[in-house]
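Of the protein chains in this complex, one is absent; all others appear in place.
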Amino acid sequence: MSLLHLVIILPLLFSILMIFFKRVQRVHTGWFVLPLPILLFIYFLSLLPVTSSRETVTEAINWIPSLGINFTAKADGLGLLFALLITGIGALVVFYSIYYLDKAKEKLPSFYVYLLLFMGAMLGVVLSDNLIVMYAFWELTSFSSFLLIGYWYDREASRYGAQKSMLITVFGGLAMLGGIILLYIMTGTFSITEIVGNSDQLYQHSLFIPSMLCILLGAFTKSAQFPFYIWLPDAMEAPTPVSAYLHSATMVKAGIYLVARFTPVFGESGFWFWLVGGVGLITLTWGSVFAVKQTDLKGILAFSTVSQLGLIMSLLGVGSAALHYEALDDNIFLVATSAAIFHLINHATFKGSLFMAVGMIDHETGTRDIRKLGGLMPFMPITFTVSIIGAFSMAGLPPFNGFLSKEMFFTGMVRVTEMDIFNLGTWGILFPVIAWIASVFTFLYSMILIFKTFTGNYQPEKLDKKPHEAPLGMLIPPVILVSLVIIFGFFPNLLSDSLISPAMAAVLPSLIGTGEEFMVHISFWHGINIELFMTLGVVVLGIILYRTLPKWKGVYKKIPERFSLFRFYDRLLESSQSGSYRLTSSYMTGSIHSYLVYIFAFFIFILAATLIGQDAFKLDTVNVSSIGIYEWVLALFVVAGSISILFVKSRMTAIILLGAVGYTVSLFYVLFRAPDLALTQLVIETISVALFLVCFYHLPKLRQYETRIRFKLTNALISVGVGAIVTVIALSAHSNKLFDSISQFYVENTYEKAAGQNMVNVILVDFRGFDTLFEITVLAIASLGIYGMIKLRGNGRKEG
Amino acid sequence: MEILMAFVIGILFMSATYLMLSKSLLRIIVGTGLLSHGAHLLILTMGGLKRGSAPLLGEHADNYTDPLPQALILTAIVISFGVTAFFLVLAYRAYQELGTDNVEEMKGTEPND
Partner (left out) sequence: MKKTNNIILETSLKALLFFIVLYSVYIFTAGHYYPGGGFIGGLMTAGAIVLLLITYDIKTVQRILPVNYRIITAIGLLLAIGTSASSLLFHVPFLTHRFTHVELPVLGEISLHTATLFDLGVYFVVVGVTMTIIQTIGEDE
């Protein structure tokens, strides 16, 4: 176990310690947790020089080597970038949560257990090189996200949101597992490094497209892309620190990570370009348009997250076109990929700070409804500053980092029109147009977020509490984040060599030869170009739309509720529930008779199908032993006895007939040279008769319930079928001898190895002693069961 | 002999199935008893019948009957006794508590619906 493995496991191990912190009531549990993400963040920072020199840290532990599943931890540029986000934002969120969650009211240990579980799982996703291990961590993130959304589980909406996110992300996760297995079939390995190494052979494979679709389903559900985004707004029921952490900065970016990670594998395909780029653009527009409609601050942020994730996704899709260029020079699509990675970092900073700001507003005023809020600027000046910086960055205004990545985004989209592959000559113009429209709406909702909350009329009568500035502890994390927003805005090249370039090397490895690296240089001023005019247009149109908002907002009401995806999900869930209930209750009748009918019918069907399908029926009339007169008589006895049981009316006769059949069978054993069996059967039969006799007093009379002739006929038909199929099986089993019997071993070794002469007994106590051991255990359990049923009965309590 | 036994076993299975498909508890139990007889004979027949002397080395025979099916059946006989006893008690306790031995009337309804 290397340090890298330990780092992944550490949060999971740490979560166990939470049990002990339960006892410590005086200190907020968060203080115990806080050092962990900080330490991990410092550790990952120390790895930065390694990845920026294009090295990777790889450590392997054999887990299930026979299946190719090894816990290979690998830190490259991309993985490390995510690891830094996870631990960095994680530390800030833990710090924030200490002030946000009340230590007296909340179940803090469980909260931090879930949070640590998530942190470890997320680190596992981004640092695992083995796909199966990554998948396991991936599902763990869905699981911990479920727990965190449902943290206030006494609220209906929390449970609903938790279930929804679980269903959608786990559905995607399973699809992804399918994709991973398809990749394994194609390449014979689960290692991402090896798959990327062999990616050029995959392109022709017939499973290429299916595996790509499956992997993308995983990524799109996790990253809340259209039409799977519907879980994210409902996930806002989680405590705000969780929303800031999972549902904006980290977990939802796991899908982005996946797409970036698999770009070297699938990226050359035009299908990938259109799917990732197209879905990203649709999500971007859809999210931004519907964010304007929201009245809950967290709702706005949720839709804005959806939209921003779509933006990053579309950049990754467009960036994959860079793979069609041989070298780095003149590769006009590199900017899209670098913009995606840059925006990923920026989004984490400004969205994290905005979520925290909204959390503070909620915390201090008791509401997040913009219809109730307004005029808070004098009361919460620091929160206002934080919010306005975050929102302006989100809107893409200078001098913040969001402006830079938004400009790069425009550049990437405009360059799509210059491309002549994948039919882009005709449709390419759509990319910048849609991007521009979406940006207008992004600007619009950013303005709504700020000005509806902090300016306008102060409405104290609608608020539960008198608003005031949040405590210092709650202010520190968002202030740190917005300072990053400003720092990255003025000095973007701090990131370019240390983070963006190494991450790009992982996304587009085939483009760089040895010794080369991506030269990422982000400049503040590009000169007067088309991107600048696009931004200006966004601002102008955005302001006009904001001014006229009350006039046209009614448009949203015109969209029928019935057609929304949210409704569709609810209906799907409802109908699948009622459908499966109907299906189950149609055959689970509760009647033993029906169940036995299913079992016997299936028995006949499967055996007959196998016999016919394998052409297994054979009749060997030569190699049979002779039939003596006794055997005829005994056979006649058994047949007569068993058939006449069917018609008897009295239980006494039935019991005696069953005994008679049993005794005859024991005589069969005598004739078939099985003395042990004969003895056992004889004694058992005697004891069984005694058993029936002692039960006789309690047993019901033998009544005829079967009156309907159709019922009887069905039963008779099934019974004859079972009898016939067993006869055929017995005949074929006798006539087909596929293998030598293993019994010769027992004949030869009974005296040699066990010093016995009775082979049957030696098999029982020695060669196959396990069978006997378990058998007597079962017997003991049966006798205890009987004892329990008779002796330990409830007093007069009747159920059922 | 094997062919004759195949038919005997078939008839045992047939009667057992018919009894188990009936609605009366006692018949179902008698059916399982018959079914175990059928299964035991089936295992024995599949191993081949009368192919030598009893599997006792003291016999000093050239050929012995296959001992393995016999060992399997021996455990099965004892188990089926245990299971039959369990069924019997289950049946009569159910009869006492519910006042019926008609399995159709014993159908439970799920309390959560």
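Residue numbering begins at 1 within each chain, and the chains themselves are lettered A and B in the order written.
Here is the rule we go by: contacts are C-beta pairs under 8 Å (C-beta built on N, C-alpha and C of every residue); 3 or more make two chains touch, one makes a residue touch a chain.
Just so we're clear, the structure is a prediction, and the values are computed from it rather than from any experiment.
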Chains on display which the left-out chain touches in the complete complex: A, B
Selected from A:Leu494, A:Leu572 or A:Ile790 as touching the chain missing from the view: A:Ile790
Of A:Ile429, A:Ala690 or A:Leu713, the residue in touch with the unshown chain: A:Ala690
For chain B, residues in touch with the removed chain: 54, 56, 58, 74-75, 78, 81-82, 85, 88-89
Touch residues of chain A, complete complex, unshown partner: 675-676, 679-680, 683-684, 686-687, 690-691, 694-695, 698, 754-758, 760-762, 764-766, 769-770, 772-773, 776-777, 779-780, 782-784, 786-787, 790-791
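Rule of thumb we're sticking to: only the chains that are shown with their structure count from here on.
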Interchain centroid distance [CA atoms averaged], chain A/chain B, Å: 46
In the complex with chain B, residue positions of chain A that touch it: 589-593, 596-597, 600, 619, 621, 624-627, 631-632, 635, 638-639, 642-643, 645-646, 651, 654-655, 658, 661-662, 665, 668-669, 671-677, 680-681, 684, 687-688, 691-692, 695, 698-700, 702-706, 715-716, 718-720, 722-724, 726-727, 729-731, 733-734, 741-743, 746-747, 750-751, 756-760, 763-764, 768, 771-772, 775, 778-779, 782-783, 785-786, 789-790, 793, 798, 800
Touching residues (chain side chain B, partner chain A) in the complex: 1-28, 30, 33-34, 37-38, 40-42, 44-58, 64-68, 70-75, 77-79, 81-86, 88-93, 95-98, 101-104, 106-109
